[in-house]
Structures are given as C-alpha cells and as structure tokens.
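Left out: one protein chain. Kept in place: all the others.
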Amino acid sequence: MSAGAGPRAAVLRLAGGLVIAVAWEVAGRASTSLLLPSFLETMRALAALLTGGALWRALWASNQTLIAGFAAATALGIPLGLALGRWPNPARWADPYLNLLLVVPTTALVPILLIVGGAGFAARAAVVASFAVPVIVQCARAAVRQVDPRLLDAARAFGATPAQQWRTVRLPAALPSLLVAARLGLARAVEGMVVVELLLVAVGIGGLLLDFQGRFDAPSVYAVMLVVMAEAATLTVAGRALERRLSHVAVDRD
Amino acid sequence: MISIVGCRKTHRGDGRQPPVPVLDGVDLEVRPHEFVAVLGPSGCGKTTLLRILAGLEGWDSGEVRVHGRPVSGPGTDRALVFQDFALLPWATVTDNIAFGLELRGVARAERTAVANRLIDRVGLNGFARHYPHQLSGGMQQRVGLARALAVEPEILLLDEPFGSLDSLTRRGLQEDVLRLHHETRKTVLLVTHSVDEAARLGDRVVLLGPRPARVIETIETGLPRPRPDDIGSDRRFVALKEHLWNRLKALTSR
Partner (left out) sequence: MESSQGADQPLGAAAPADWRTSLTALAAGAVVWELTARLSVALPPFSVVVGTLIELLRGDVLLPALATSLASLAVGFSCAAAAGLTLGLVLGRSRTAEHLSDVYLDAVMSAPTLIYVPFLFALFGVSRASQVAVVFAYAFFIIVTTTSAAVKQMDRRLIDMARAFGATDRQILWRVALPAARPMVLIGLSLGVTRAVKGMVVGEMVIALSGVGALLRASAARFDLAQTLALLLVVVIVSAACNLLVGRAGRALIDR
C-alpha cells in the first residue's frame, strides 16, 4: 500500500480518519467501562502528555535501550548474514536454527535471557538485540545471495581480488537489501523494547503505562499507546525514505 | 463474417494520464474462410482492435459486427490467441487447452479427449502433463493455439502470436497456422507488425497507419493457396513486401 495517488485518495484518507475518530468517540461515550475513553478525552490526555516532561523522559529512557540494542543487532547480524550468504554450504547447518529463531516467539525466550543476564541496561539492550538479530541475519544473507553472479564473473574476469569483489560488487549490489534488513530489524527492535517494558522491567514507556493503568487513567494509557504507534510509524516511514534515497537500484518491496 | 465500419476509440486516461485516441474510423471487412492480416506499426492500436472484436472492450462510435450482429461481449464463435500466451501457470498443458471447454461445463473425460487430439495436432505429444514454465516459448504458443481451437470457434483472432518467438520457431508456427487454415477453413484475423508475416500468411493485407489507426490500404496478395514452401523467392511475394515496406516507412517517418 503506497501513499500518494491524487487528491481523491487524500480526501478518502481524511474521511477514513474521520470515520475512525467518530466511531471511537461514539463507542467511548456509549461505553460505561472506565477502560474505554472517548476520542476527545484521549486527545486531551495526549496534549497534556506532549506538553509535560514525563513522557519525554520516559521516551528517552526507553529509546536508549532501543538504540543500544539495535546498534548491537546490526553490528552482529549484518556481518553474520553476509558471511552466511557468501558461504552457503556451511550455512546450511545454521538453517534449522535460523528458522527456529524466526518461528519461536522471542518473547518466550526473554525470561531466560533475564535469568542469565539480570535486568540492567546491558541485559535490556541484549533483549532488544535478540528480537532484531534473526531477521537482520536472514535479510543480509538473502542480500548477498541475490547478487547477480554475472557481475561477479565480470569482476573476476578483470582480476578483482576477493576483497575488491566485496567492495566493488557484493556490497554495492547488496546495499538496498541491507537497508531493508535494517528497517525490518528496527521494527523488531521496537517490539523488543515494548516487550521489555511491558513484561519485564518498566523503566520508561512501560513504567508510564503501568502508572496510568494503576490510577485508572485510561485516556492517558491510550495516549501513550498512540505515542508508541507514532514513533513506530515514523521510524518505518523514515526507514523507507532512507532506502529510496540511498539505493541506486529501485527496490520496491512494498 | 466480420464487418467494422468507421470504428473510433479513445482510451480515457485515469485522471493523471491524458486520453489516447487509438482508432480513428477503422473500416474492415472479413469474409468467411478468409485469412486477413492486419499490418501496422507498434502501438498503432492493433491489440485494441482485436480486443474490441473479442468483446473485451467497447468502442466509442461506428459499427462492429460479427455475423451481422453488433459485438456485445465475448462469444463462443470467436477465440483469441494472445501475444504473451496468457496460459494459466498452475494448470497443465491438457488443462490449459481444455480451459474454454471447462468453462462451458463440458465433462472431464470429453475435455481430455479433445485436448489430447489437439495436443497431437499442434505437435505437443508427450507434454500433456507439463506446466507452462516447463515449455519453450514456441511450445507455449502452441498451447495457446490449441486452447483457441478447442472451443471450435468459427473465427480465430491472432494478436501477434509469434512476436516473441525466435525466427526459426516463428517460421515453424506460421507454417502450422497456414496448414490449419487450409484444413479447417476457419476465418482468421491476424494482426502483426511484421511485413514478412503479413505477406506470408494473408489472403489480404490491411495496412494501418500510426496511432490513431486508420486503414491506409488493402491489398489482395493474390499468392497461391496452399502457399508453397519456397514462397520466399516468389517474385510477387518479394514485390509485395517491398511495397509494404515502403508504405510503412513513409507512414512512420514523419
């Protein structure tokens, strides 16, 4: 689903938002549950959050974990994926484990990681990284596999050394897919961050959420949810934009 | 059999693209059992003309009649052979050939019998259970041809059926189509941008101008039926090609 496509589409998108807002407002008012606030209440709570300092402090705390974890995941996952893609034969032995990691709910592994590592900053970052690593490895590996063998043949024919082959052919050809790897990894890292916060140690956003939940301040709970959604969506959009700018080959996987 | 008088058609753009006038008053008459080759430069509107005849799209003004009745949709009296084959990738050769019969609710045993006869006829023996991607381009188009023949149409509409084949395969299929026309006396309307193909196959060649298309000239080829194998060296054939070439060049070099 791509954005764009004319004024009619823009009007329809606005209309869709309006429908959601109105439905939410009506449902919120009709419901007697304390837990389902109306749209306007939530917007007021959101405004209060955005103008206060607590939200920003919490975001900063959570995002430190995110940044550290994501950086670690990239530093580990991309070289590993490249190596697996370059040497497919030994990589076959890693296949069942990679598939396993992609299928097992990482969340279920988290308690074990914490048993082993504790709940400090490093351990939390490690959890975030563990969410992102499998998908990054998988994508990076695919990126190398997709490199057109004719380009490599050409490089070899001109006498390129292995190092030169990497620099002049493999890495440039793999770059667009590596960016995809990073974007997907980032999305997973955000998931890891939320899991850490909600299930384990509520330092930032999760703390805020639990706090509001404890005070039955439902509008604020929803407002925090919207903030996390906004952050995730922004990161995704920014990632896609970066991909488009940096890749000389148009890769449209959406 | 087919009668087109003053047919006009403009492809309406979808808001962002401007409308494209394609047919600018085309007149065309095809008599029963006749083989008519419509020759025109790429993009002049040949496919559009055939799709109108096949009942896949409408036209803006003028008359398009088959058997004296205005075309109002696809009909069992016409069968179209597509330039890009349009075979169902998930169906075997047999099932692809029998597709039209299946749509008409013909029982499986009977369909298979018809398909087997046609497989024999178009020279695909031993490939009944193959899938399209396992066949060469020429073989795929034989399937397309057999699929059209299976519904026993009176009129065959051929849309540059050999355009994407290598010259040897193309020549083989052209001879098959000639033989088929000779044996079955079906009415054939072929569109092509190849001067050689039009001259080689048609009883009559109808020359279209560049977009928006109009009939520039209609030529009775006067070449013998059945066509001898050495038609290529026939003086009338060579002269006809020369003439068509010159007309085409004059039309497109503006």
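By written order: A and B. Residues from 1 in each chain.
The criterion applied here is as follows: a contact is a pair of C-beta atoms (placed from the backbone, for glycine too) under 8 Å apart; a residue touches a chain by one contact, two chains touch by 3 or more.
The structure displayed is predicted, hence computed values, not measured ones.
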Across the complex, visible chains touched by the hidden chain are A, B
Considering the complete complex, of B:Asp84, B:Glu217 or B:Asp234, the missing chain is touched by B:Asp84
Touch with the missing chain holds, among B:Pro19, B:Pro32, B:Gly58 or B:Pro74, for B:Pro74
Hidden partner sits against subunit B at residues 51, 54-56, 74-76, 79-80, 82, 84, 86, 88, 90, 99-100, 102-104, 147, 151
Residues on subunit A facing the left-out chain by the touch rule are 1, 3, 5, 8-9, 12-13, 15-17, 19-20, 33, 35-36, 92-100, 102-105, 107-109, 111-112, 114-116, 135, 138-139, 141-143, 146, 177, 180-181, 183-185, 187-188, 190-191, 194-195, 198-199, 209, 213, 218, 221-222, 225, 228-233, 235-236, 253-254
